[in-house]
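Missing here is one protein chain; the remaining ones are kept as they sit in the complex.
Presenting subunit A:
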């Protein structure tokens, strides 16, 4: 098999020494992690490698020799390097040598126990050690320690470099007996800001956990569980959103460090999402309270509600006349129209009763926008729901009436044809009726049939209005869901440090020279933005309606009530 040597590009200019890394025998690949320079004592090197192996659980060993001769080739050096092969016995012993500043290196192997002594082809693959160490392959495989042999070749290589972090902690300023060259050998990188944040995060997390336990204790208290209040909480979407954000805060403030990369990304995404949300909310709040815009909003609220009520009254007057040229049943029309008009009158009286308090309520409610833009949008959606409550009521009345009528009609139609619905067998059976039953049944059927256009028209009008309100609320909830579930940290990471989220690798063929091994450059192929969003999406609490369009139309036709936004955990009516 072809021998593949993965060589870190940072070691290209290192002084001569021996190569240490991991040998993957089933793929015939050698992953070089560092170069150990002369002078060294072999026993100390073996001991050091044993220590590293124990800590990282990666089978690091001496793979071969590396000679970087800046002048002419020295004869004694090559023999010395071959002798090293006998001290550190490794099958095969890889010898890489670079002359001067030449790009083309020669690579040969020494096999002591090989059955076929022919020349193996060697492929030299350069890789950027720091990027491969920090990168994560997607889709992430659940490998427990030591099962890396089952996984694909590339994940084994990424795994090797990532787990050998402790090897890269020694730099050239350390006073140990081993002198290494790797990506961090010029000096271990660290950031003061990161260290300070790490120190500050522990007390901050503890404080946050304490506050959250207080808040959740209050929420769970018995006072808030009484029937009217609990019903109210379940209907208001603001409470759902606040509960959702509380859960998020609990995730962030937990003391346990994130075990896997997915958990870490989720925590980071939640944190950034909360930050942006609160930032936008505070921006909105400052815009609302400047120039007393919220006062103006409160002032226009009552006239808008009045205007909506007036429009509804006009609509009802139109329906009570001859709408669109259709002829309605006069008596039923008047009854329904007057009933709905009275409702509107009641509603307007309530609104006018509340009008002195509206400004103050709105002022305090607007303050809660500082909890986040999502909370402000949910409050807006709830205000719309409250203001259009009468439309909802009318829709329910109209739908129930229409539904009753449709069921009545279908049942009497069966009677008209001499059939009956068999509840036991769940099918239509023929049945012989008495004459008086038939007479009354046909009479009722005729009455219901001729009253159908009136009821159907009222139902149609109010369903359309209700659907309009539902669509507006739905759009607001869509926006809230978008802000909730968008993994902003992952997207920013993909934009700025694209090598951390890897979908795979790509190889580039470098300049070749005949007789020298094939030179390839391995670069990281970053994940596409769509795949980033799909992998790291935060789960939300609302589930979109599972009804297909066909079943929705059927429900509308039959007059069954539609509940468009069901939240997870709510029972269907």
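Quick note on the criterion: a contact is a pair of C-beta atoms (placed from the backbone, for glycine too) under 8 Å apart; a residue touches a chain by one contact, two chains touch by 3 or more; residues count from 1.
Operating definition for what follows: contacts and distances are computed from a predicted model.
Trainee: Leaving aside the chains you can see, what is the UniProt protein name of the one that's missing? Options: "PIGH acetylglucosaminyltransferase", "Translation initiation factor eIF2B subunit beta", "Vacuolar cation/proton exchanger" or "Cell division cycle associated 4".
Mentor: Result for the unshown chain: "PIGH acetylglucosaminyltransferase".
Trainee: Looking at the whole complex, which of A:111, A:213 or A:430 touches the chain that is not displayed?
Mentor: Considering the complete complex, A:111 is the one touching the chain left out.
Trainee: If the hidden chain were put back, which of A:12, A:47, A:102 or A:152 would touch it?
Mentor: A:152
Trainee: Of the listed residues A:9, A:28, A:209 or A:261, which contacts the missing chain in the full complex?
Mentor: Of all options in A:9, A:28, A:209 or A:261, contact with the hidden chain holds for A:28.
Trainee: Could you tell which one of A:123, A:236 or A:297 touches the chain left off the display?
Mentor: Per the contact definition at the top, the residue touching the missing chain is A:123.
Trainee: Sort through A:51, A:91 or A:195 and give me the one touching the missing partner chain.
Mentor: A:91
Trainee: At which residues does subunit A meet the chain that is not included here?
Mentor: 1-2, 4, 25-26, 28, 91, 111, 113-116, 121, 123, 125, 152-154, 504-507, 509, 512, 517-518, 520, 525
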